[in-house]
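Excluded from the complex is one protein chain; the other protein chains are retained at their positions.
The block that comes next holds subunit A.
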Amino acid sequence: MKQWWQHGSLWVWFSASALLCTLLLFIALISLIVGKGLQHHWPADLITFQVQTAEGGRATVMGQLIKQEPGNHYTTDNQSEIDPSLNTAQQLLIDQGDTWFMPSQGATARYIWLDDGNVLQRSKPADAIRLDMHDGRVLFGVLQSSDAEPAIVDTQQTAIDLPGEPWLLLHANGQEIQVDTGDVKRYHFPNSLNGLQKSLLFLKQWWWFLTEDPHHQSTAGGVFPAIFGTMVMVLLMSVIVTPFGVLAAIYLHEYAGKSWLTQVVRVSVYNLAGIPSVVMGLFGLAFFVYVLGGQLDQLFYADQLPAPTYGTPGLFWASLTLALLTLPVVIVATEEGLAQLPMSQRLGSYALGATQTETIWRIVAPQAAPAMMTGLILAVARAAGEVAPLMLVGVVKSAPQLPIDGEFPYVHLERQFMHLGYHLYDVGFQSANTEHAMSLSFAVALVLLMLIVLLNLSAFMLRQHLRRKYKLVQTSMEGV
């Protein structure tokens, strides 16, 4: 032990295991989100369970098998007392599809637990159908009367006019209901699909998820407005934060000299990064929205008062708040880049008659561009994941319009917008239906992660391009 200590190998082990733990946690996180997120859109089979009821009779339950786990579930009426004999049996969680619209069913009846010991028989009827309704309902069941084609049908895309006769559906929970064919958006028969068809449908469902509007309080439909809102906000934030941060860093590093005042300013800027983001959001609301926005309204939109135009949370203020939040990151990174540039480059420029300003803009700034991009990459990574401040300055659960559309003046910076981070919070914790919400949350989380990766990747590529262009000259100061 003592020898270990002396050789320092203990420290090697310590640090190695710390790294290993970090890696494992990271891998666990990624695989959880990717696995669960992808699962959400996998066209699962519809299974029919023959169950023995408590009274000794038989019942039929149909639905998607969500998960299967041992013990302790409250299948009996007495929820406080758990029968130990039950604990060994597997418990199955079944999704029966939406039931809330049926008079005799509660909203929670969509998911039910089954005791595996009571299941007598499982089967996958080929004619089991999944219906996606225009109003967001998802129905499972077997059609009793219809001429539905046994295929994946997307009535929006294929524009097939479904026959007007209402279908009679035996719903998964055993009730018969009438389905107006005009309400059906899409349907398919999951059990009759082969692997390839399933994969195709999986991709299609993802595509729909990415490109469609959410409906039914975000529990159904897609997340397109949230993706769009996040993208536009992050891009707008980049457009604001880059020039400000770069100019501030250039001033600090090139012009300001080395007085104690500069040092104080520098330290304060660096510490700006430590301000909790929600405090920033509050500042954004109090200052940007009410003060600046209020002034703007009085100056330019006086005719619309008292209805506020800019004096209310919106996209522009959200971007501005995030820009303020990420400003220190850009400043620090840019200053580091400026400091790395060898003195000989500056002197070479001065020796040719360049002024300080010419030297900065023609020699120094271009070569510090990759460092500025590094700052931007970090800023984007931070901004895309922020939610707390946004709730105060412009993000909403559901926005009726996109911030960019075909209506003059096309870009509406004053509009409220949707955001993936907030959407995740909204679908995950605001809906009554926890199982469905969790699964949906993971899908949204996956989209958010992918979006951040995409944004970072593009900034990264841009930086590589700049690096190639301005290959940093590695000469030292000696011999100047």
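By definition in this document, a contact is a pair of C-beta atoms (placed from the backbone, for glycine too) under 8 Å apart; a residue touches a chain by one contact, two chains touch by 3 or more; residues count from 1.
Methods note: contacts and distances are computed from a predicted model.
The listed options are "Nitrite/sulfite reductase", "Phosphate ABC transporter ATP-binding protein PstB", "Acyl-CoA dehydrogenase" or "Cytochrome c domain-containing protein", and the UniProt record of the chain not shown names that protein "Phosphate ABC transporter ATP-binding protein PstB". Considering the full assembly, A:Thr355 is the residue among A:Thr355, A:Gln401, A:Gln430 or A:Ser458 that touches the omitted chain. Note on the undisplayed chain: of the listed residues A:Leu114, A:Ile363 or A:Leu413, the one touching it is A:Ile363.
In the complete assembly, the contact with the undisplayed chain comes from A:Gln345, out of A:Gln90, A:Gln175 or A:Gln345. Residue A:Tyr470 is the one among A:Trp42, A:Tyr301 or A:Tyr470 that touches the chain missing from this view. Take subunit A: the residues that touch the chain left off the picture are 342-355, 358, 362-363, 366-367, 469-473, 475, 478-480.
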